[in-house]
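Structure first, commentary second.
Here the complex is missing one protein chain, while the rest keep their positions.
Here the chain labels run A and B in written order, and each chain numbers its own residues starting at 1.
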Amino acid sequence: MTGTFHIEIQKAHRRHDIWICLLVSMIMVVWVGGLSPSVPDELANAYSALFYSIPVINSIILPVFMALLASRLWDMEIKGNTTKLLYTLQSRRSLFKGKVIFGVMEIFLTVFMEMGAVLLLGKIHGYTETFPAGQFIYLAVCTTAAGLMLFFSEFFIMLIWNNPLPALCVGIVGALLGLFSAFMPPIVSYFVPWGYFIPLSSYEVAKWDQATHTVTYGTRSFNWGLLAFTFALAALFFYASWRRVQKQEV
Amino acid sequence: MLKRCIIAENRKLHASPIWVMFFLLPIISAGYGTFNYLQNLEILKDKWYSLWTQHTLFYSMFFFPAMVAVYAAYLWRLEHLGHNWNIIMASPVKPLDLFAAKFVVVAKLALLTHGFVFLLYTFCGKTFAHLPGWPPIELSFFLLRGALGALAVIAAQLVLSMLIRSFAVPVFLALIGGISGILASSKGFALLWPYSLMQAGMNANKSKDVLDGGYGLFIASCVIWLIAMFILADILLKKKDVRA
Partner (left out) sequence: MKNVIETHNLCKSYHGRMVVDNLNLNVLQGSVYGFIGPNGAGKSTSMKMLLGLTHPTSGSVKLLNQTMNEENRIALLRQTGSLIESPSGYLHLTAKENLSIIAELKGISHKDIDRVLEIVKLTADANRKVGQYSLGMKQRLGIAMALLGKPRLLILDEPTNGLDPAGIQEMRSLIASMPDRTGATILISSHLLSEMEQMVTQVGILNHGKMLFEGPLQELQKHSHGNIQLKVLDVPKSIEVLNRQGIRTTMMQQPNLLELPPLSDEILAVLVRDLAESGAGVVGLTTQTKSLEEIFLSLTQSSGEVA
């Protein structure tokens, strides 16, 4: 278990994966921070605003980012022509396990740093709204779930074509669809997994004052059903990927 | 020599699944734009202009750079894989010609996509939104400006994909580039950053023209960035030599 993960870490040498993971949270800090509020009124519901916009940002960035993680993870084996050598030294299960652990760790790291960025933003800009701990955890879980689901779906696509192009294209098109689905009737968004970040989100716009351009946010109940479905989809793609690795000719 | 390179690059794109992107992204963008326009008629009162913003907002902010990045990364991946580098560098072609050929091919594809966007926009405007008359002539200028700004993004992505031996990383960076473009625009640096140029040119997110009166500066910025990217590419290619 640790052995195969350790080997994946060795393979990741000089690939700067950590920096790429860090990039996601940096974008958030810069993007949200750059457009950050400064008036007391807005600081008073700044966390709400942040928690409302994070899922939107995620649905733009993460489908492509997950395609990036998943495709890189397998692309090095393709470029190096290594699977047939590896399968003489380790079982398919062992290689798959290494990849999965490594990929999941990267997702955890990304989510962890993204959530860290939330705390950082709150600190830097001095948000006056009470920190919503429950919402914070819910958001972290939802981001992880949707991230895992996207990661395994992209990994599966990568395994089918053995080429990062389709996975990246699906990521980009998916992100576009996901983002659009957010502005469509809620039912539509349930059919667009790339955008699940948004229907999973528990924040919504309660009131938008067109004259003063001020937005008041409200919360809605946690979407447990969709969260469970997201995990189920992740499991499905995980299983499909594993079958693919098992069956793949080398 | 350049011409032969272009022919070669064109051939590399044949029979590649990349064409799917070319159709899919604009169609999705148009479908959503039209839908959103029709849903918000009470706010969006500027007819063709309003439809234009709906059609091109997300497309020009995030997905156009990513799409161009896919084209660019695809063309360089072919060189990064195997030993093409050595063959190319050994062939009697100036390295910059190779870069320029890729630029021409990607630009051609991107401009075709661009045209397709406009076609869809007009079609949706007439068929679904039942807008009177034809799109204002000004909008085709927006499109042209957008195309000019796009050239700088294309050159930048080609440099990135040449440097980074990964397919996915430059594509992701393009998406981030789009975001950086929004930020630069919001801070008033739209003309100083290549990824904002296309957005500014398309005039996708404002009802009034962002470039009002600033055409000369805009064009100058596009040209300067384009030249800068070509010079950078030339330096890098010379340094790279047959090392790969």
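Criterion: a contact is a pair of C-beta atoms (placed from the backbone, for glycine too) under 8 Å apart; a residue touches a chain by one contact, two chains touch by 3 or more.
Fair warning: this is a prediction, and the values are worked out from it, not measured in the lab.
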| item | value |
| --- | --- |
| Omitted-chain contact residue, chosen from A:I18, A:L85, A:I137 or A:A228 | A:L85 |
| Absent-chain interface as seen on chain A, which is shown | 3, 6-7, 10-11, 13-15, 76, 79-82, 84-91, 249-250 |
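Note that only the chains that are shown with their structure count from here on.
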| item | value |
| --- | --- |
| Euclidean distance of C-alpha centroids - chain A vs chain B, Å | 26 |
| Touch list for chain A against partner chain B, complex | 20, 23, 27, 30-31, 34-35, 60-61, 64-65, 67-68, 71-72, 75, 79, 164-169, 172-173, 175-177, 179-180, 183-184 |
| Chain A-touching residues of chain B, taken from the complex the two chains share | 16-18, 20-21, 24-25, 28-29, 32, 35-36, 58-59, 62-63, 66-67, 70, 73-74, 77, 81, 166-169, 171-172, 175-176, 179, 182-183, 186-187 |
